[in-house]
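Every protein chain of the complex appears in place save one, which is left out.
Should a chain be cited, it is by its letter among A and B, assigned in written order, with residues numbered from 1 in that chain.
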Amino acid sequence: MPYVPHTDDDVRRALAAIGVDGVDDLFVDVPAEILDPPLDLPAPMDEVTLLAHLDGLAALDQQAVPTFLGGGVRRHFIPTVTPRLAMQGEFVTAYTPYQAEVAQGVLQSTFEFQTMMSELTGLPIANASMYDGASAVAEAALLAVRQTRRETVAVSRAVHPETREVLQTYLWPLDIDIEVVDLEPSLTTPVPAVGDHVAALIVQDPNHLGYLEDMPAMAAAAHAAGALLIAVVDPLALAVLREPGSYGADVAVGDGQVLGVPMQYGGPAFGFMVVTDALLRQLPGRLVGQTNDADGRRAFVLTLQAREQHIRRSKAKSNICSNHQLAALLATVNMAALGPAGLREMAEGTVRRAHQLAAALRSAGADVAPNERFFAEFVLRTRAEGVTLRRRLAKRGVRAGVPVPEEYGIGSGVTLAATELTTDADIEALLAALHDVGELGVVGTEVVA
Amino acid sequence: MKIPEELRFAASHEWATEPSDGIVTVGITDFAQDQLGDVVFVELPDVGRTLAAGEAAAVVESVKTASDIYAPLAGEVVEVNGALLEAPEAINTDAYGEGWLFRLRVADADAWDGMLDPDAYAAVAEEG
Partner (left out) sequence: MAELLGEEALRAHPPRLPEVSELDLVRHYTQLAHRQFSIDGNFYPLGSCTMKYNPKLHEDAADRFLDLHPYQDPDHAQGILALLHGLQSDLATITGMDAISLQPAAGAHGELTGILMIRAFHEANGEGAQRRVVICPDGAHGTNPATASMAGYDVVEVPTGPDGEVDIDAFEAALGPDTAAVMLTNPNTLGIFERRILRMSEAAHAVGAQLYYDGANLNAIVGRARPGDMGFDVVHLNLHKTFTTPHGGGGPGTGPVGVKAHLAPYLPVPLVAREGDRYVLDGHRPRSIGRMRSFYGNVGNLVRAYAYIRTLGAEGLRRVSSMAVLNANYLRTKMKDAGFTIAFDRINMHEFVAQPPAGLRTLDIAKALLDHGVHPMTVYFPLIVKEAMMVEPTETESLETLDAYATVLAEVLERAEADPAYLADAPRHTPVRRLDETTAARKPVLRFGFAAD
């Protein structure tokens, strides 16, 4: 029996020490009518069989082909050294660092993570990570409501639709209202008039469709009304784009997958939240602080725990118990491996490839949306419906096109993303596939909805 | 365990001074600060807030715990000890002096007599 070391002698010895006759005597408290029901589970597999079974499943999945998918997850370069270091057994199989003296590995690397996220965002205080970008946005909204004691949040429609759905789920039970700011034809957010009943304005940059927003103006509009600006940001883009601290954001949140976590069909990666000094006491999630030990040595420890559920219980800032430590560690090691130059190179490579792709598509007569201020992703209007097009392209060996939801009112379309890993051959493959399905030479021949 | 004679106490370990012009000063007892350990942060009520007797008014946080502090008498908050925001340790070192939390204009000055006297509180603290 795998993973359970007990021999029959062990079991006998243990039972004797305990003073019972059989293992079932230890289950006397369980009502007989519910004990040992038959369980219809598949027969156990040994290692060889299991891996073959998983290989069989994996063979049905499209991997390692030209990929132009974004929507919050992208395939970027991850140096080999990153997973080798982050996935050492001591990091993988450690628990939460409550006994700090024997957990300096986890604690120090988390302190490094907090520092790096603070540097990227330009805000002083980062927590030790959260589940994902979407739930981090929801928690940021709750923070703003606590801080301002107002009961409405305003959010741009260009914030990822799934993020807005999560926001809705978290705010519904507390009767907090959500006002949605609609987009301009440029597919960016107009600077809204923020009412003084609004706790926070939430804007994503680059937005869900890929385009850059006027964040300094957003900050000004929010602050003029006494509201917070919550900036939902792409942490890799921050290697080249102006950082939230520079334009007055109060909270920077987002998803960290692009910083060095494999795509894994959507998780686990991690969310991040970085705030101004004024918001420290409202910040949910774990925090690692620096201190000294009894010998005066610098060391690290979980701190300000009284905000958290295990102490504050029903009055905690959030019910959040864990963080996404191991995923955040992958990002920490990755950022250290790449350094500021490597990260900038990756970001600039992404921008160049995305713009090269857009230009190639325009030349080939595809209906690329006119806005040219995008980071990694942009909109392609299509004849076929987005989901259908995506399937047709997959059949032709290309993973491309996140369907643009109806709420954006552009008709059928997809967003296409490129990264520094995108090659000329990849782009040719996409063009060939698009040509094959009749999506090229569209402009000028037909009115596109 | 210091229990000053001139104060009155609540079973939840708050103390209050005798009303003077309708104003009482409120804090937590020496016993309470000892139980809490090193105080690291204090959340004080807003000036102007009206509190009912027994209503949660403030929070005192130590490294390992956070305790609600309850208004021992009904009244309106007229002053808070802002110095505690920079130096919360005053609650540990001088619970009855520099460690005061807030001042109330009490609705009913006679209610102070109904609080626990030092002997009665000593009994409570011993059980605790």
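Methods note: a residue touches a chain if its C-beta (ideal position, glycine included) is under 8 Å from a C-beta of that chain, and two chains touch if they have at least 3 such contacts.
Computed from a predicted structure; not experimentally measured.
The chain not shown here is in contact, across the full complex, with A, B. Of the candidate positions A:V153, A:L187, A:V203 or A:L326, contact with the hidden chain is made by A:L326. Touching the missing chain, out of A:S109, A:T382 or A:T422, is residue A:S109. In the full complex, the hidden chain is touched by subunit B at residues 37-38, 40-41, 61, 63-64, 88-89.
As a convention for this text, only the chains that are shown with their structure count from here on.
If each chain is reduced to the centroid of its CA atoms, subunit A and subunit B end up 45 Å from each other. On subunit A, the positions that touch subunit B within their shared complex are 281, 304-306, 311-312, 315. Against subunit A, in their complex, subunit B makes its touches with residues 40-41, 43, 61-66, 68.
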